[in-house]
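In this view, the complex is presented without one of its protein chains, the others remaining in place.
Naming follows writing order (A, B and C), and every chain is counted from residue 1.
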Amino acid sequence: MSSVGASPQATQDDALRNVVIRLAGNSQDGIQSIGGMLGRLAGRTAQEVMTHMTIPSTISGGPSIYQVHLGSGEVLHAGDVADVLVAFYQHSYDDHLDSLKEGGICLYDSEKVEETRDERGIHHIGVPFTSATVEAIGGTAKDRGKNIFVLGLLCAMFHLDREKLVGIIERQFGRKGEDILRNCLNAFDAGYAFQTTDLRQFRFAPGEATHSKRISSDGNTMLGLGLIASGVRYGAGYPITPWSSIMELLRRELPKYGGIFVQAEDELAAVSIALGASYAGHLAVTGSSGPGLALKAEAIGYACMAELPLLVINVQRGGPSTGLPTSVEQSDLLQAIYGSHGDSPRIVLAPKDVEDCFYIVLEAAQLARRCSCPVIILSDQALATRIEAFNEPNLHEHWIEPELDLSERGEDFKPYPVENLTQHAPPGSRMAEGSYPKVTGLEHDEMGHPSGNPVNHQKMTEKRRNKLIALAADLPLSEVYREEDGEILLMGWGSTYGPIREACDRLRDKGLCASATHIRHLHPLPAGLDELLARFEHVFVIEMNDSGVYGHGQLATILRAASCNPAIHSICKTDGLAYRVSEIVDGVDNFLA
Amino acid sequence: MSSVGASPQATQDDALRNVVIRLAGNSQDGIQSIGGMLGRLAGRTAQEVMTHMTIPSTISGGPSIYQVHLGSGEVLHAGDVADVLVAFYQHSYDDHLDSLKEGGICLYDSEKVEETRDERGIHHIGVPFTSATVEAIGGTAKDRGKNIFVLGLLCAMFHLDREKLVGIIERQFGRKGEDILRNCLNAFDAGYAFQTTDLRQFRFAPGEATHSKRISSDGNTMLGLGLIASGVRYGAGYPITPWSSIMELLRRELPKYGGIFVQAEDELAAVSIALGASYAGHLAVTGSSGPGLALKAEAIGYACMAELPLLVINVQRGGPSTGLPTSVEQSDLLQAIYGSHGDSPRIVLAPKDVEDCFYIVLEAAQLARRCSCPVIILSDQALATRIEAFNEPNLHEHWIEPELDLSERGEDFKPYPVENLTQHAPPGSRMAEGSYPKVTGLEHDEMGHPSGNPVNHQKMTEKRRNKLIALAADLPLSEVYREEDGEILLMGWGSTYGPIREACDRLRDKGLCASATHIRHLHPLPAGLDELLARFEHVFVIEMNDSGVYGHGQLATILRAASCNPAIHSICKTDGLAYRVSEIVDGVDNFLA
Amino acid sequence: MSDSQSAQPEEKLSKKQLKADHPTWCPGCGDFAVLASFFNVIQKLGLTQTDFVCVAGIGCSSRFPYFVNSHGIHFIHGRALPLATGISLSRPDQHVFVFGGDGDGFSIGGNHLNHAARKNINLTYVIMDNCVYGLTKNQTSPTTPIGRRSKTDPQGSADRPINPMAQLLGSSASFIARSHAAHVKHMTEMFERAVKHPGFSVVEVLSECTMFYPGAFDAAIPRKGGEFNLINEEEHDLTSTSKAFDLAQLEFPGKFGVFYQDERPSKNDLEQKWINETHDKQGDLAPQDLMRQKFAAMQ
Partner (left out) sequence: MSDSQSAQPEEKLSKKQLKADHPTWCPGCGDFAVLASFFNVIQKLGLTQTDFVCVAGIGCSSRFPYFVNSHGIHFIHGRALPLATGISLSRPDQHVFVFGGDGDGFSIGGNHLNHAARKNINLTYVIMDNCVYGLTKNQTSPTTPIGRRSKTDPQGSADRPINPMAQLLGSSASFIARSHAAHVKHMTEMFERAVKHPGFSVVEVLSECTMFYPGAFDAAIPRKGGEFNLINEEEHDLTSTSKAFDLAQLEFPGKFGVFYQDERPSKNDLEQKWINETHDKQGDLAPQDLMRQKFAAMQ
């Protein structure tokens, strides 16, 4: 299933199962756009896909890549090495030839690139992207259309579903006006029909996905739609990369569902506005990326203390501080769990892939309502922007229609019962007993009155913590991939799910007794995880964060503290790039060596 | 040395070594004021003292206590039970009689209190505080002067140094005008001379402190003075209890040293202003309590990334959220270490007693300058307000005169050298090479230019972390009290130092092989701590915070993660009160039972 | 003020029903009068406990919600306005009242004031300005006059204070009034007009801190030798920002009354309008089908 073992040439006669295409150019040339279309095509052809892109450092664009991993079976990562490189410029060629596997194909613009390196059996194919496009659609400023020309080339080369691809182009460019669409289609056809003797033909094995309705999307979109499906109708945020596109989606979509999303003046206001809506009886959302999460810490701590439900999305990026805003990292875990002052128990979850972004919000909303506390979802820059194809969620099953519960509360209503889970009464609900409840961040008694009583503070602290202990007991224990015990357990959380699975297979291929597991519930950890880990000789926690002063990544730190299991080791990195499968395999090899 | 074993009666003929006096009344009556004077007296008579007070919940005052533990030898805590209770009101009597030890003395205002409980051999002594005071100084509104009358009583009762006490009264009330002072002295004399057949006489053993210059102070004052002695001349803050009095001191004192302290509009501004001064070449300070620290998290993370030195004082109080603002807790440790997004290494220290508040700032300033990163000092509400007596710091030894280094930087100057510790060049310093440095929170190369290069990010992340690892190797290993190995090690951090030491002695008295140690450097922990802990069968980490979802307090969590030593257990509580020695002893007993 | 949407109109509440905990304020604190005045207005307007909610930040004055027997929330320092914004936008059936001090509102919360004002969030905000930090015991506040000594300005405050009326005008608040806790009738009138204003309404009330800043506002109390000068609404054009700005420049204690009022759509209205227009466009598709449409476009 790995793309690395099989070269396209080798399987020329057989159908291809996997191919990794790296488009390298300048972001202005629309490489993201055609990469996205390839991703969308996968959704329509029962194929799997995972994409990866880099974002240029200036707003007006600059060198950038878009990598697409297409597969007939499961696709778990964006590809360690590329089968095909499309190089638009000399700098693209120079910077990315190394990413091609041995015997890979380098397709380049023969008018811009000089073929300088003859190495590792790489097949060079020069095509005059620029002039062929100009020929097809007339000379346009800024070489527009080249990308679509290349899409046509790729379509022919891999026998992609031409009709569906044309449909995607029509949807994308149709609204921009007739002329533009016509140009696009002409460019596409020119690429599709372009004759080059060099050009090999590959054919994909039919996709294996069985569901009739497949969609393709990035993670941020699925988080946004998941929120709506969870019954979230109110929220507030402040722009920050890579969180912004979620708030843009909510701002656009929520009014259709009768909801409101507020662009606040800053993150402090955003979390407060969301908390106001939650207090008012509508579970609400706020979100940001690292620096913004730091600014929300005080109010999140309030939600823990006042036991108000709240959804907080944090799309992690490279840190600390402004860091690497368009790179991926998983270094906000400890902040998410421990970032507020005092003992402020909250729930922290992380989705494993784009599809899971949808379902994790549904679970988060359910937990926030049940435990009446904030739930933080840790996504990351890679998940936010990459495209995957998967089955359309079944909304019959996965839909919560929000309800505002203003029913009269009985004589015994208390906003903070010591023995029971807190369920607030929103404003507007009548109190049978005649005395109206207060919600507060001061330590309080059961009615919400401030209380400095020592016994009360001890009890209330325990109450807020014990609901998480009770939850931990109910959480499903993480599934183990491959065997339930053995020599090696690879574990991770968030977007590294795919590469870790794949690394597990590779270690098996190498004869090691490896298994893998994935932590979806980061705080509290599911009860019984200790015992699970204890069944393995070595536990490797793979994370995209720093190994810190004591040599352990952030999840590893928590696991070690909870279980004191010295078999827990860390494989960490902070280069701002998603894990390659080989890096994980090497990490394990190095440890065992 | 314990105050609990010896009853004042029993030692009537011998000199007293320790006595715990609890003054219970309303805060308006000036009980803090006479408690403070007793504390100051201790400083002047080579005695030891530790005080403890509660703060009423309304601004205008209300029930409150002030407890004074006076001792001729070492005094490590404010006393578990009282030898003498002074009850001003019926509620004082009702609420605090239980705090008296068996056979203790209850001195009460016979005009306000009805003696209702004859129990545990307690000696009741009624004195008409109110009318006797009125008699002495004439009828005054609001019963002012009662407190000073009581001070006179206590002075006679314990043969305190009358002359020194009068000196203290004169200093305190002299500036308020002649009339007021005269009234005070009259009230004092009336109490001193008050005849009651019941009143026993006790005599203190001479103080054992040998230093000629003893001072008495609370922790916040010593933090403030420590800052000045460390060469800190600039800072900014925003009021919050119990941090405020540090900023009030700095605002008052710094101009005398040519410095400026700014009251900022909020904590976000405060930390930024301080960082501005640090960047400008003057190591600066900001501070707050829990909620304010949360608000400073983003900027502190910036200081980690930009490698700017900064001192941050956090006077912990009961949390989470607004919590219990006037109670003590140690629940901000994880926030202090992990509260910012991304991997943002910083240094965290905690003082063990009031005297140490002075020296810890000196160390913090030295570390901030050396490592060019933020140093957070975690004090707490108990340290902030309690009074202790100790030797005056020797300023010959402990004084750093600040210097602004504007010297020209050589050709090879780099703001962020990968291989060396960062030392910024402040504005105004000339660059020999002609190109001027940038300081930034984006990931950067050695010159401070933003860089998205993956290898660079990995290296710079390691650089920021490795300086702490290097520091850890240089830190002195915590000293062990009693034996270097054995059955039980008690450990703690911050203001629990005294009770833990005392608990260690008590466990020894009970025949257990107990030792104690204290962690001053919380992050990074000194290298070698693992091995130290491994020499004990059980390690009990005693903390005033919650045992969390996995059963461990905050320091215990870090220790377990670092060492995976399953012998590390937690004794935790969150009742907002300082540890009683007996609670620690019981905690160990319960575990071993 | 939002139109009350509660199903059945109810009996007016009695003072007794409106009272909750006995206030923890110091004897004589101006905030007692603000509370009394607020009770008057609730009674006069016939609001019941299911019609309104009290929101506050942190400070002595921010303890207000505990003393009102209604739904209430005591939030963190300086963020009461955004919290109230969340309530207001998501619960058009509720009257949202926000209470707080000068520190809470103009110092740490100053930016939220700017933005809630320009966005014209539908709520009523009462600022109990005592020109000092009460709860934290006597530090300089953003409205402390120059020269006053406090724990953070032992030599007397030197920074120019915030001019509340000018700041509110500068940030386009749509209803701005000023009153004095020693003048309960005037205060009650201001509150009533504020509540009836559609959109964002602010009343700054000079409310004496007897503990730390006694006598601060005597200059506007006739029985203490001061003058309580009202704005003459016959002469003052309520809709003129520049007239209002002139009024705001008067020497302390200045004038009292409504400085400015304009009626423009609140953010609540504008967002609702967008929702309505969207619904008109999309017809009555069930919410799930709406999302299915979205999914279809992602195929």
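Please note the rule applied: a contact is a pair of C-beta atoms (placed from the backbone, for glycine too) under 8 Å apart; a residue touches a chain by one contact, two chains touch by 3 or more.
A quick note: this is a predicted structure, and the numbers were derived from the prediction, not measured.
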| item | value |
| --- | --- |
| Chain not shown, its touching partners among those shown | A, B, C |
| Absent-chain contact - pick from A:Arg120, A:Arg252 or A:Lys510 | A:Arg252 |
| Touching residue (missing chain; options A:Asp94, A:Glu115, A:Asp161 or A:Asp266) | A:Asp266 |
| Sole contact to the chain not displayed, among C:Asn138, C:Ser171 or C:Ser207 | C:Ser171 |
| Touch with the omitted chain, as defined above, among B:Arg214, B:Arg317 or B:Lys352 | B:Arg214 |
| Residue numbers in chain C that touch the chain omitted from display | 107-111, 114-115, 118-120, 142, 155, 158-163, 166-172, 241-242, 245-246, 249, 264, 267, 270-271, 274, 277 |
| Chain B residues touching the omitted chain (full complex) | 40, 43-44, 171, 213-217, 221, 225, 228-229, 233-234, 236, 253, 255-260, 262, 264-266, 268-270, 272-282, 284, 298-299, 302, 306, 392-393, 395-396, 399, 401, 406, 425-431, 434-442, 449-450 |
| Absent chain, residues of chain A that touch it | 57-60, 238-241, 244, 247-248, 251-252, 263, 265-267, 291, 321-322 |
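One rule holds in what follows: only the chains that are shown with their structure count from here on.
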| item | value |
| --- | --- |
| Averaged-CA centre spacing for the pair chain B and chain A, given as whole angstrom | 45 |
| Interchain centroid distance [CA atoms averaged], chain B/chain C, Å | 39 |
| Residues of chain C engaged with two or more neighbouring chains | 74, 76 |
| Interface hub residues of chain B, defined as touching at least two other chains | 57, 291, 321-322 |
